[in-house]
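Input: one structure, supplied below.
In this view, the complex is presented without one of its protein chains, the others remaining in place.
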Amino acid sequence: MKKNIGKTRIGFFSLSCCEGCELAVLELNRDFVNALGFVEILESRILREKNPEQELGIAFVEGSIVGKDDLEKIQKIRQRSKFLVAMGACATIAGIPGIRNSLPEKTKSALPLHAVKKPLAAVHRLSDFVKVDFELQGCAINEKEFLKILVQLHHGFFPRLEEVPVCKECKEKENPCLLLKGIACLGPVTYAGCDALCPGVKAQCIGCRGFTKDANFASLKSMFKEFGLKGNEIKNLFTYFNNNPFEKGGF
Amino acid sequence: MNIFQASNCPAWKFLNDFCVIVLGYFLKKKNLLPYLEFLQEENGLQAIVPVVNSNGATCFEELSKENSENLFLDSKAFFSAKKFFLPNREREFLFEKKAASFEIHETIKHRHKVLFGLRSCDLHALNALDKVFLDFYGYDSLYRNKRNTVLTIGLECLKPEKNCFCESFGTSKPDFFDLFFWEKKDGFFVEIGSPEWEKLYCKKFFEKTRENRNSQKENCSLKLETKNIAELLEKNFENPVWEKESEKCLSCSSCTQICPTCYCFAIEDFFIPGTEDSERYREWDSCQLQQFTRINAGIFRQSRKSRLRQFVMHKLSFFRQQHNVHLCVGCGRCIDACPAKISLVEIASQIQKNPIGAD
Amino acid sequence: MHQFESPLKPELAEIIRVKEETPFLKTFTVRFLDKKKQKQFSFIPGKFVMASVFGFGEMPISISSSPYQKDSLQLTVNAVGNISRQMHLLGKGSVVGLRGPFGRGYPIQKFRKKNIIFFSGGCGMASMRSAVYAVNAKKELFGKLFLFHGCKSPQELLFAEDIAKWEKEQNFNVFVSVDKPTPDWKGNSGFVTDLIDKVDFPVENTFVLMCGPQAMMNIAIEKFRKHGFKPEQIFASLERLMHCGIGKCGHCNIGKEYVCVHGPVFSGSELEKMHLREG
Partner (left out) sequence: MHSDEHFSLENITKIEGHASLEVQLKSGIVEKCEFRIQENHRFFEDLAIGKSFEEIPLIMSRICGFCCSSHLNTAIEACEKALGFEASEQTLLLRELAINMEFLKSHALHLYLLVLPDFLGKESVLNFDKKEHQYIHDALDFKKTATDTLNVLGARAYHTVNFRVGGFSKFPEQGQLDSCMKGLEKMRSKAFQAIELFSKFVSGQIFERKTNYVGLVGQGYCLLCGSIQCSDGTVIPEENFLSHLEEFVVPYSSAKSAKFDGKEFVVGALARINLNGKELCSDAKKAIKDSNLKFPNFSPFYNNPSQAVEMLQTIDSSIKILNEIKIRQEPLQKISPREKTGTGVTEAPRGVLYHSYSIGSDGLIKKSRIVVPTQQNSKSIESDLRDFIPSLLGLQKEKAGLEIEKLIRAYDPCISCATHFLKVKWRKS
């Protein structure tokens, strides 16, 4: 007989970010209230006044690691949670704060880094420092995907990132392909899960869900060159969100 | 099975192929939309028509007040009507937890539809899908139930597009339809293809005619020699062309998503939030993705080369060996859709030019 | 309009016994809740069922019990991923879904009066056990029997009791090898494929049945061929990803074959024509 699984204890944490991902969770609306039936939000700086540190089933962490205090914080969170889910582009691919890593050397060295209390040389995603069990991609995350993995983890199913590019969902949505019109789109190298949001409104995918491991950058880049994009334009596009120092799709 | 068997019957084929005068009616162009609306309102069918969608792509949608102005009849739709038989996401079962056990509810949901505007290649594509889902080691009920409640109205193609090569597969001549509309000056010659057609009959709009169905279709400029292609490719499994072409490939899976005959799907279970009940879904999958062959021991088709090869070989060789038809109907959609401009015609003809083991 | 019952619909079955074989392998004895279904259920060794753990998914699992065992069937499951790990958490009385049997099993009928070599590696032993049981039950009909089995460590030896029993039987030559032996391991060590060169077995009138990791089978087939076996004498069971089990979903496609309906057991001559190494 299956045991009664009880409520899953979760916490939300944010490092350096805009906190939009935690808000995006509220997009579940009624489903959010219903979810409170099987999860218990033990920690959330936005929703809770008192946040004593306790053992957690799942820690959802947004934001990237900018300084050593972020690092210490995430290490502590890791220690006391069974699962750690990185949430949003900042936490999974260094995201917008990580543009700092991709700045030209001159600008980078002139940055007033001392404004960060204990600065790190680069902005990092979580998995550079701690074990991350699952990455919820996107800027901001897709709330339906959040619910899906919350439910799966609650039941003991370990979700895994599948190597599916945005183009798959783009085709399902029946959008006209932008690459065919000569517009540079990162869909073929970006993880799906957003329902091809941007191509759906005729805007190119800018890679907020991170690059797939299977990505063929060489082919895409040479395609962009054929479209007439200049070197720095291609670089800007590839480093819109994908700025993690260890993995930047060739930049 | 309700699909009219006679369309496969040799006598019927003979009649159709060699007699110029066929039984049929005439429908005026201006009556087309009223006719489709009639089918929707009077005959209670859900009319699916090719339209330009809000993003500017051509695809099949249910006819409605909003999109009736956007009817697209110039050429084949960019997105095929495959989704009405194999939706990209479809619930198979609901497993309801009942005490220690479960109750299984099967999804049986389908509306009687009429699909208008299928081109000859689309009709042949349906036939290929039928082979897999109606009689290949059993049937698939989700497909079968849908297939049995869909009536098809084909539409003649006058001007093939740049990447069309249906003639190479002999799929330029329509087969397997309930009605087929041949383009005529200010109207259509309506050919009857199955006994089901009566459900589509409308006295108000169908006129008796002396017209014939003579086709004015232009020939495709793109050609592929398909004789023995299956055997040739099988021998050229290690041809360097695969490696060369796959360097361009983005593995975006657009080709398989858009192909009217690609049918591979994945099955997944999901819990319904807050309950012990779960649902089983089926979703399009694609041989272009690594996960397609991932098992505990590893990924069988890890390289881009082997995945691209699987696509082309399945189309032109494997399926042919299984079912005696090609899994390609020459619609050219995969060539249209490929951002890297990879073309299976190009690959096949390169291999034809430079086969390995030619002796 | 007439509705068609879905061939994808699982039948409910109850777990009546769970046996822990090795740290990662458990054997589940299951019985259909529907008595009629249980009665009708018959299979040829090598065939598999699709087992559902509701909410987690469905996976192909070979039947590891004897085809002559009528009141229940056994599934030996390796905990590798989501569904299989969840299955391991289920106990007696839990309800799972089963569909099948599917595929083509070992053509045991053809082997009458012939010698048989059972060759398995790792949890390939699961489907092999069923074949051994089937043959062993009517031993008088067959020639000499050989069993080769390899696993990583003595700890991971599957069906140790069965193997011990077979070892004692007459006319049954059992060879077990472990890759990494422990000090107390008395049997063979090294890859099981190495045994092919060491053991004497007849080639004439002998059939080889094979199940295990593809890398092992590739080597084994090569070696058996070197010893003079013709492709028709070899039968191997392949593993591929399967979602439907009825030749529709496309995952297990290799060339013109679908492993789920044309296999999982293929003869050596079929295997030669298949694209097994795609890279």
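Observations on the model:
The chains carry the letters A, B and C, assigned in the order they are written, with residues numbered from 1 in each.
The rule is simple: contacts are C-beta pairs under 8 Å (C-beta built on N, C-alpha and C of every residue); 3 or more make two chains touch, one makes a residue touch a chain.
Everything numeric in this text was worked out from a predicted model, so none of it was measured.
Note that the absent chain touches A, B when the full complex is taken as a whole. The residue from A:I99, A:V130, A:L161 or A:L180 that touches the chain not shown here is A:I99. Within the full complex, the residue among A:C139, A:V164 or A:A192 touching the omitted chain is A:C139. Touching the missing chain, out of A:F32, A:F129, A:F158 or A:F217, is residue A:F32. The chain not shown here touches chain B at positions 54-55, 66.
Taking the whole complex into account, chain A touches the unshown chain at residues 15-24, 26-27, 29-30, 32-33, 36, 41, 45-51, 66-67, 69-70, 95-97, 99-100, 103-104, 107, 111-112, 114-117, 139-140, 197-198, 200-203, 206, 232-233, 236, 240.
In this section, only the chains that are shown with their structure count from here on.
Comparing each chain's Cα centroid with the centroid of every protein Cα atom identifies chain B as the most central. Distance between chain centres (mean CA atoms), chain B to chain C: 38 Å. Rounded to a whole number, the gap between the C-alpha centres of chain A and chain C is 42 angstrom. Multi-chain contact residues, meaning those touching two or more other chains, occur in chain A at positions 1, 155, 157. For chain B, residues that reach two or more other chains under the stated contact definition are 100, 270-271. On chain B, the positions that touch chain C within their shared complex are 92-93, 95, 97, 100-102, 104, 106, 108, 132-133, 136-142, 144-145, 148-149, 234, 237, 263-271, 276, 278, 280, 282, 285, 287, 292-297, 300-303, 305-306, 309-310, 313-314, 317-318, 321-322.
Every residue of chain C that touches chain A in the complex is listed here, in rising order: 55-56, 82, 86, 89-91, 93-94.
On the chain A side of its complex with chain B, the touching residues are 1, 31, 34-35, 37-38, 147-148, 150-152, 154-155, 157, 162-165, 167-168, 170-172, 174-177, 179-180, 187-189, 200, 202, 214-216, 218-220, 223.
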